[in-house]
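Of the protein chains in this complex, one is absent; all others appear in place.
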Amino acid sequence: MSLWEYANPKKFMQTSQVLLPYFAVLAAVCLVIGLVWGFFFTTDDYRQGATVKIIYLHVPAAMMAINAWVMMLITSLVWLVRRHHVSALAAKAAAPIGLVMTLIALITGAVWGQPMWGTWWVWDPRLTSFLILFLFYLGYIALWEAVENPDTAADLTSILCLVGSVFALLSRYAVNFWNQGLHQGASLSLDEETNVHNEYYLPLLFCIAGFVLLFVALVLLRTRTEIRSRRIQAIMARERLG
Amino acid sequence: MIALLIRDLRQATRAGGGFGLALAFFLIVTVLVPFGVGPESAVLARIAPGVLWVGALLACLLSLDRIFALDFEDGSLDLLATAPIPMEAVVVIKALAHWLVTGVPLTLAAPALGVLLNLPQGGYGWLVLTLALGTPALSMIGTFGAALTVGLKRGGLLLSLLVLPLYVPTLIFGAEALTRGLASLDNATPLLMLAGITFGVIAILPFAAAAAIRINLR
């Protein structure tokens, strides 16, 4: 029994049908525990007040925004090397989720930044990197939409994902360099890790787990939809050509 | 391979080849900026490096979709793919032709436009140097984007969407090197990074672009 058997659409559909409800329920449980605990049963921060609680959405969303891209990178590589259709479709399915996660991270970041820094947006290296990541997601999704032949689209987007990953890392470095160059010492970046102590840490772990599970559940769901739509296309093409 | 370069250059310089279009665009962008931000010399001098770099970048972007689309439409790309030149070499030649037709004129014209924007004395050398180092990367990255979108009917807009995020590091290091050079600060790091990006993309992207073209011709 090799892992690759799950790359067969039929096998994938069977397995994911069983797994999907578990992931969905676990995600809901983790999120409810984490968010309720985090929002209502932790004290306000002495410096930031209740605003600090945005952390429960902001940090997990930001993590998933990056993890979704990493997942797309891996599945794209699998598609290029092993030509498993499910892999390409999983990458396609993950992209809009990653896009939304990036958007959540950006918006919660702005909402958090407003009372803290007195402005909705600063060209902080971290925020700027996420903005660039957002653009990468947009381009990737647009390329999927633009190419008609699904295999061609999968190939081209995989190449874009590979090249894009290199440039995303490069941009991250460049942005760090750029901002440090312009606003020396005036960095407003909030380093979460040093701020968070135990009281906030445990609910945050639940939230992160919840977001991971939610992401997996959504990717499974969307991949199933993509497989079904490919199946419909295949059936329709066969009918047409008979 | 030289034949391909000569053909592309010849085409670009004949009627309707689009030679000079990028240059005119660059000029118009730089002329429009003072209308937008006001004529104060001090302000213009401060933003000149960034405006010149962004203007050059946008001018480069303008002609990207011509790189492969014309050859795709008239069937030359099919024939080139069956010719005894590796597709990787075709990509490099195409990028080189694009650079010679847009990047080089932009670099040479930039000082004149710098005068319009009150670019401080002593910045002109850096301006030419950073553009000369950076524009090859812009052409190569753009050629990769053009290769991705070659088979698409309305690829132009998508091409910009794909290529612009990829331009970010080049722009940052290019403009930063220029700004620091102007302020007489040490700009070795951004200059080296800029050169690194240029050589890196020339080494790697031809393979990605050639793969994309083969996929698109399939």
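Things worth noting here:
The chains carry the letters A and B, assigned in the order they are written, with residues numbered from 1 in each.
The criterion applied here is as follows: contacts are C-beta pairs under 8 Å (C-beta built on N, C-alpha and C of every residue); 3 or more make two chains touch, one makes a residue touch a chain.
One rule holds in what follows: contacts and distances are computed from a predicted model.
In the listed set "Heme ABC exporter ATP-binding protein CcmA", "3-oxoacyl-[acyl-carrier-protein] reductase FabG", "ABC transporter permease" or "Branched-subunit amino acid transport protein AzlD", the entry agreeing with the UniProt name of the missing subunit chain is "Heme ABC exporter ATP-binding protein CcmA".
Touch with the chain omitted from the figure is made, among B:Ala24, B:Val37 or B:Ala83, by B:Ala83. Between the chain not shown and the residues A:Leu19, A:Leu169 or A:Ala237, the one that touches is A:Ala237.
Touch with the hidden chain on the side of chain B covers residues 2-4, 6-7, 10-11, 14-17, 71, 73-76, 78-85, 217-218. On the side of chain A, touch with the chain left out of the figure occurs at residues 8-10, 85, 149-151, 227, 230-231, 233-235, 237-238, 241-242.
The definition used in the following text is that only the chains that are shown with their structure count from here on.
For the pair chain A and chain B, the distance between mean C-alpha positions equals 31 Å. Contacts from chain A toward chain B in the complex involve residues 132, 135-136, 138-139, 142-143, 146-147, 152, 155-156, 159-160, 162-164, 166-167, 170-171, 173-175, 177-178, 181. Touching chain A in their complex are the following residues of chain B: 144, 148-149, 151-152, 155, 158, 161-162, 164-166, 168-169, 172-173, 176, 179-180, 189-190, 193, 197, 204-205, 208, 211-212, 215-216, 218.
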